[in-house]
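The complex appears here minus one protein chain, its other protein chains still in place.
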Amino acid sequence: MLVVLCCVAALLTAACLGIGVARARLGTALLYGACLAASTVALMAALANLLAGAAVSDIVLPLGLPWLGAHFRDDALASFFLVVVNLGGATASLYALGHGRHEPAPQRVLPFYPAFLAAMNLVVLADDAFTFLLSWEFMSLTSWALVMAHHREADNARAGYVYLVMASFGTLALLLAFGLLAGPGGGYAFETMHVARSSLVSALVLALALLGAGSKAGLVPLHVWLPLAHPAAPSHVSALMSGVMTKVAVYGFIRIAFDLLGAPSWWSSMVVLSLAGVTTLMGVLYALMQHDLKRLLAYHTVENIGIVFIGIGLALAFRADGMAGAAALAITAALFHVLNHSLFKSLLFFGAGAVLAGTGERDMERLGGLIHPMPLVSGAFLVGCVAISALPPLNGFVSEWLTFQAIILSPGLAQWSLKILIPAVGAVLALSAALAAACFVKAFGITFLGRPRSPAVTKAADADRFSLAAMFLLASFCLVAGVLPGPVIDALSPLTRSLVAGELPTQAGTSWLAIVPVAASRGSYDGFLVFFFMALSALLSAWGVHRLAGRSLRRAAPWDCGYPDPSPLTQYSAASFAQPIRRVFGSVAFRARERVTMPPPGTPGAAVFHLELRDLAWDWLYTPLSRWVGIAADQLNQLQFLTIRRYLSLVFLALVSLLLIVALWT
Amino acid sequence: MNILSVGAEAVLLIPLCAAGVLAALPGYLGPARINVGASFLTLLAASSLLIEAHPAPGRYLLVDDLNVVFLALNAFVGFTTSVFSASYVGHEVETGRLTPAYLRFYHAMYQILMFAMNLALMANNIGIMWVAIEIATLTTVTMVGLYRTHEALEAAWKYFILASVGIALALFGTILVYVAAEPVIGEGLDSMIWTTLLGRSASFDPALLNVAFVFLFLGYGTKVGLAPLHAWLPDAHAEGPTPISAVLSGLLLNVCLYAILRFKMLMAANAAAVAPGPLMVTLGLLSLLFAAFMLYRRRDIKRMFAYSSIEHMGIITFAFGMGGPLANFAGLLHMAMHSLAKSGIFFAVGHIAQAKRTQRISEIGGLTETHPWLGWSLVLGVVAIAGLPPLGVFMSEFLVVTSTFARAPLLAVAFVAGLLIALGALFLRLNGIAFGAPRGSNAPVKASYAPVFAHLALVFVAGVYLPPPLVSWFQHVSRLLG
Amino acid sequence: MLLVLLLAPGLIGLIRKEKARLLRRRGAPILQPYRDLLRLLRKEAVVAENASWLFRVAPYLIFAATWVAAALVPTFATGLLFSWSADLIAIIALLACARFFLALAGMDVGTSFGGIGSSREVMIASLAEPAMIMIVFTLALVAGSTQLSTIAAFMASPDVGVRVSLGLALAGLVIVAIAENARIPVDNPATHLELTMVHEAMVLEYSGRHLALIELAAALKLLLYVSLIACLFLPWGIARPQGGAAAALFGALAYVAKLAAGGSLLAVFETTVAKMRVFRVPQFLGAALMLGLLAALLQFFSTSF
Partner (left out) sequence: MNVLGLDIAHLLAGTLLLLTFVLLYQDRLPALINVYALHALTLALSVAWQALIQDAPHLYVTALIALGFKAVIIPVALRRIVERLDIHRGIETVVGIGPTMLVGIALVALSMVVMLRVTGDATPIAREDLAFALAVVLLGLLIMTTRRNAVGQVIGFMALENGLVLAATGAKGMPLVVEISVAFSILIAFIVIGIFLFRIRERFDTVDLRALDQFRGERR
């Protein structure tokens, strides 16, 4: 706890130094080195605390609200999220040690990056409403500054604007939520908030928290800023925003919904579940339609956040019905997925950053065949793809498997509406898992496989060693968490105890390192054995085949059913790859319109294929809103151009009406 | 009049003497320095007030928990503004927008303005308070018209007429208060001494007090710039010299709001009188929403920040209207924070306008690249007044919203909507001004950054740490405000 | 594990034979697939110039994943040694893993046909997988477990009764099986007609031992699905772990019989229906998904009667 706070202080000082050293030649390395050190120390401290059974400790500093002070508290939940935050921070800093050299404007990144890390730590540690919101909004602010780092592009400026407005919207929603929690007396400290509330109030608080945290985490329809802002930032910052900051938002929601708020009624979980389902599906569908690599990843963040919120919603439902064990399973699945997503999403963004640095391209339509110039990057990226597609034996599968297990427990619920809703959500989850696999076949296949689609690819080279180190570190984490999920689940048990007053059977003793969420008869999964068998049979078959058939190999021109075409343009492009799925879902999900304009026969000239996709959230929510604001502004703006006499009559009217009120009052 | 305390007298006398001297001196370099020096002495005197125990209130003057903070703030902003105006005015003279003759007048008026505001703050007599505010108004009117352009004269005239009407209304309210007090306290000066009034106001005639408050609120409210009485404010800020815009936004609005607060205390002390809360809440919310929407269509950078001043005055009035210890505390804090942040912004804006040779937002762009210091300090300032942490405004807005929502949810929602709309507008413009491809000239400008940084630093510190004495003063006052 | 490996090509051969007979041809002998595989193994592998390491590693991964999945399905006896190490969901995920690499391999060389194949494959999979998962839900909700052997044991036990949802699930499972194994009407394993092929288009660039492994993996997958249907919906004769060698032998015989029956049914089906357009496949699979969802919901209402 104290250690983490010291690290935060160190980061803040580093931020101040960043202003100075930004221009220096070694400034980048120096600063990221400091961030790496601080994050690693904090990570170790938090990890130690978590594994040691999460002792609760708190500190009050004479800052913030004068009569309250700044309360900081470190419990199981906080420790876990500290681990997530600082793991992401450490790896991102390591990556940036190498990647930061490509930064054109370091003085716009270096001061804010450490502050951003510090803010995320503070949010997790905060134990009173003021400190929480201060750190929360500070986090948004620093990340906004980082998004604006490359402010010359008009898109980035717009992204930053949308991001900041959405972030402030979320903060204000949380502000209202805490206003309800604190009551008129202003009991802002978290420990004074654990009081019984009327179901209406708690429902209102939950809704506000969902708005606030959801707008930060990217729940549909509050997600619009995310695919704009995350790609705009420098890649290691994108990794932090996607992999870590959204998790801090999840933390905020869990803290309010499970800790501060007593027990919200069951139907609030219906809201969460349905929102989460929509988010999951829409997120992955949008992702499939993208051909900007980083934007695709950003949309996938939306999907994964949806998966996490499915787990949270299940936990809410189970807890409302007093099924502690099931609730523990659901929340464990959600938290496990939080960890996993932070791992592989950072990894993937690092890969995207390496591609961007190597080729200067984010558009997949201009990439291809990168596996030859950058084999190591593509290897790490492949691991990330397999992990995020929820394929065994990597970690993504484990958390989704746990979520499925939790869903299968749903018949125990009392409410019919939930019994009906949850299997539907399960279908959505399965669908989105399959779509995610499709999406990453596309992402990897178009970007790294095939033949180069633009000369930019040919001059690419493998990333520097720091970036590779960070990526392979994360890849190994993905593998370990997938093969040995048991220890992770055991580490999570203090959280589940404190959040839903239940816990999973301890996994340490199970044979062959299997995980048994409920009972061996209900379903078990053994990542280790699956991995072992797969490796074994792969090696066995390879050995056998080579023994039987020899290893003779001949290179030849691609056959391609008889008529190969030398031009790389004949390859499947990202758009054409997604076309069948677009046909299936597109017309409903985002009003996809395809137009092919053929030149008249005999005239030379290319046929033009035009594709139009709309984000319904924009069309139905944000565009009308902004239009209304504009209209109101125009109407009111006429007041700027009146004559003095009219202004005087305004004063006069105000006076007369007030006098009338006073006259008629008593 | 009886000696209150050396510091208190000094706060009044130094500016007065300085005004006399400056009116006599030619040139601009020397007077500018004298101006700075005098303001600095005033600052010293005011800070001595902070340290020493409050002297017993006299018949004309008093120093208490409420005004001591604002006296210090006044003196501080007065000092920094004088520093800023030294370099600003120098540039104006070089470009020939001002002649030394005008400057003599300008500096003298500046000190008189300081004197008048300090007097209004320290006055223990509602009549003197009124007179002081009138003087302050007249001086600012003359300074707004300083550039003698059509727009400047227009703005000055609009300001003058509306302010005169406001003053008249305020005077009527003052007379009514006297009439209400006279039967209880007796004829003569005693019925105008604020401390006495506060002590006895419980037995005043409530109906009379209500009418009086209506007049006082509208009268002084005109000068606070509450919608729909705001009309003079944007143009006066936009057309006058930037130091005056800074003083107007930072100090004069506060002083007039302070006057309203004094009378609100009277109302609060009288049980039978109508509670002024709803009235203030209504006008505050109206100003907030109105200004928030107006921000979207601004093309002149100074006028934009003038509208944001209207917005913040609305916020403060709303807070005091809500009442309760938290909201009142927030209101007082917000007054201080806003005056620091806004004057700091105007310092930056003044130099920006000089560097880019225009006030049109559409012709300013990419400041963070062409003039990094100016640009980033503008960004920081906007972040501050948009109510983003870790700066002080965030704390006050946090307190207002949280304390309101538990009591009047709908009001809080409207309030929050206003904040969000205003923030959207501010950052929409900031995107164009501070970021993106550079527009306008990128010639280096001789600017004095110290005042800007000093203000922003104070706002930042207040955002994370408030000194205990300040807190205790504010808490005491918020109890009085009811 | 080896058993399924041995039986798989036989099933293919059987189906081909049956189809040929139904078309009044003599058809190749049932053992033909074994010969094909051996020949392919002996041939040298021809690889396109710009093929990457992934292209050469993929076959082994695909084969491994499929093999593990197939080995986890109880064939003639429940309670195999490591059957608890992965449940039904994991098996589906393993197949998905194989498909993932297959699709990547299809895109590796960068030919247009590979792209077509992969894109269509993932489209089909993106619908077939959720349908499968829904069927799993149904079974899991009925049997209270996702553990295959547990489900099989439960289905064999008398207290399962007759349920609407199980029928729906069976129908869905059959559709999924057809789609997943690239059989008519979704795909035609016997054609290289460009515009219709899916699976064949992906493996177009493969030859020699790589092709052999992929073919074998495909055969294993078919076997897996047939035996899955067998052990889930007609689990009679499956040997209990405590049952002795006799039970095991009987189970084995029953299993072979089931395979033969399933294969011939498939052959009959394939000869009777025609290949459908690629963009009618989604509706076909959507039906499966709906069936699965319906089954999952219905099982709340139609508890055994």
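Just so it is clear, A, B and C label the chains in written order, and each chain counts residues from 1 on its own.
Convention: a contact is a pair of C-beta atoms (placed from the backbone, for glycine too) under 8 Å apart; a residue touches a chain by one contact, two chains touch by 3 or more.
Quick caveat: nothing in here was measured; it's all calculated off a predicted structure.
Enquirer: What shown chains does the left-out chain touch?
Expert: Result: the unshown chain touches A, B.
Enquirer: Looking at B:S164, B:T195, B:N442 or B:Q475, which residue reaches the missing chain?
Expert: Here the residue in touch with the unshown chain is B:S164.
Enquirer: Among B:P31, B:G78, B:P234 or B:G250, exactly one should touch the missing chain; which is it?
Expert: Only one of B:P31, B:G78, B:P234 or B:G250 touches the chain omitted from view, namely B:P234.
Enquirer: Given the full complex, what residues of subunit B touch the hidden partner chain?
Expert: 127-128, 130-131, 134, 138, 150-151, 153-154, 157, 160-161, 164-165, 167-169, 171-172, 175-176, 178-180, 182-183, 187-189, 191-192, 205, 207-208, 211, 234-235, 238, 298-300, 303
Enquirer: Go through subunit A and note every residue touching the omitted chain.
Expert: Listed in rising order, the touching residues are 640-645, 648-649, 651-652, 655-656, 659-660, 662-663, 666.
To be clear about the criterion, only the chains that are shown with their structure count from here on.
Enquirer: Moving only from a chain to one it touches, give the least number of moves from subunit B to subunit C.
Expert: Counted as steps through touching chains, the separation is 2.
Enquirer: Is the C-beta contact count larger for A-B or for A-C?
Expert: By the number of C-beta pairs in contact, the winner is A-C.
Enquirer: How big is the gap, in whole Å, between where the Cα atoms of subunit B centre and where those of subunit C centre?
Expert: Result: the chain centres lie 78 Å from each other.
Enquirer: Let me have the rounded angstrom distance from the C-alpha centre of subunit A over to the C-alpha centre of subunit B, please.
Expert: From the centre of subunit A to the centre of subunit B is 44 Å.
Enquirer: What's the distance between the Cα centroids of subunit A and subunit C, rounded to whole Å?
Expert: The computed centroid separation for subunit A versus subunit C comes out at 35 Å.
Enquirer: Inside the complex, what are the residues of subunit C that reach subunit A?
Expert: 1, 41-50, 52-54, 60-61, 63-65, 67-68, 71, 82, 84-87, 89-90, 93-94, 96-97, 99-100, 103-104, 107-116, 118-120, 122-123, 125-130, 132-134, 137, 140-141, 144-147, 150, 192, 194, 204-205, 208-209, 212-213, 278-279, 282, 289, 292-293, 296-297, 300
Enquirer: Which subunit A residues qualify as touching subunit C in the complex?
Expert: 368-369, 371-372, 375, 382, 386, 389-392, 397, 401, 404-405, 407-408, 411, 416, 419-420, 423-424, 426-427, 430-431, 433-435, 437-438, 440-442, 444-446, 449-451, 512, 514, 520-526, 529-530, 533-535, 537-538, 541-542, 545, 548-550, 552-561, 564-565, 568, 570-572, 576-581, 583-584
Enquirer: Tell me, which parts of subunit B touch subunit A in their complex?
Expert: On the subunit B side, the touching residues are 157-158, 161-162, 165-166, 169, 207, 210-211, 214-215, 217-218, 222, 228-229, 231-232, 234, 274, 279, 290, 293-294, 296-297, 324, 326, 368, 383, 386, 388-390, 394-395, 398-399, 401-407, 412-413, 416, 419-421, 423-424, 427-428, 431, 435-437, 463-466, 468, 471, 475.
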